[in-house]
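As structure tokens, the structure follows; a few thoughts come after it.
The complex is shown incomplete by one protein chain, all other protein chains being positioned as in the whole.
What follows is chain A.
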Amino acid sequence: MTAEPIGTAASGGMSRRRRRQLSLGGQYGLFVVVLVVVVALADWGTLRLNFANWEVAKSLFPDIITIGLRNTAVYTAVGFGIGLGGGLIVALMRLSSVPPYRWFATGYIEIFRGLPLLLIFIFVGVGVPLAFPGTNIPGGAAGQAGLALGLAATAYMAETIRAGIEAVPKGQLEAARSLGMSHGRAMRSIIIPQAFRIIIPPLTNELVLLCKDSSLVLFLGITLEQRELTKFGRDLAGEQGNTTPIIVAGICYLLITIPLSLLARRLEARQRRGQR
């Protein structure tokens, strides 16, 4: 370097680089101190017995997988399926040139995005049977949980799908129409396939959210066989007077959600590379 570094005089003889090193060193030092204090003060025996009790953990298997994890996956999948189908329909209504469709779609999205998911669960689980005695939502608990999740997911996914459709350049529709495709055909063969490629990352995130929200089924009356991870963990923590079941249930969630998040991030990166 030939030029005099700027700011050398102002910082009292200390270069910018030197100051940065000092600041970083201070932060690492603080981190180490906190770590030492935590390790020294924690009662490791009690913690291990309560949070990572091997005997309790072993007693959870295989039911936590065959019932808990399985039901979480089923409720999530049903909710995602309903949300995807419903979201596509509502998104297309939102973009329709027929005003009543747009009104309905806008109303639906605003209502179901604005309500707590728990209220929707209670509505489906308690309200609907009260209002229409004798009605049975098909599929039992899976049907109820899936419907409640799906109703909310429809609203969120409709907005995502609409954004995806609008992100496809206008020239794509023009090219498709000028080849003689009808509007519907162009949407199905050209626009929607591209829109879904664009929204795969946000849809994956939506799947992660649904997986976590399926825990709200806790508030529906469900049988032992219908318990998903959260209820399973809570019930066994109560029965055994130990926190380990909740920890294990938590780990089971992470087994689903972390790979999905990584997948979403990868898809997003791949997409960014694919675009010129």
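Note that in this section contacts are C-beta pairs under 8 Å (C-beta built on N, C-alpha and C of every residue); 3 or more make two chains touch, one makes a residue touch a chain; residues count from 1.
Simple rule for what comes next: contacts and distances are computed from a predicted model.
Name of the non-displayed chain as stated in its UniProt record, restricted to "ABC-type polar-amino-acid transporter", "Chemotaxis protein CheC", "Sigma-70 family RNA polymerase sigma factor" or "NADH-quinone oxidoreductase subunit J": "ABC-type polar-amino-acid transporter". Interface note: of A:45, A:62 or A:180, the residue touching the hidden chain in the full complex is A:180.
Of the candidate positions A:100, A:114 or A:171, contact with the unshown chain belongs to A:171. In the full complex, chain A touches the omitted chain through residues 169, 171-172, 174-182, 185, 189-190, 193-194, 197, 274-276.
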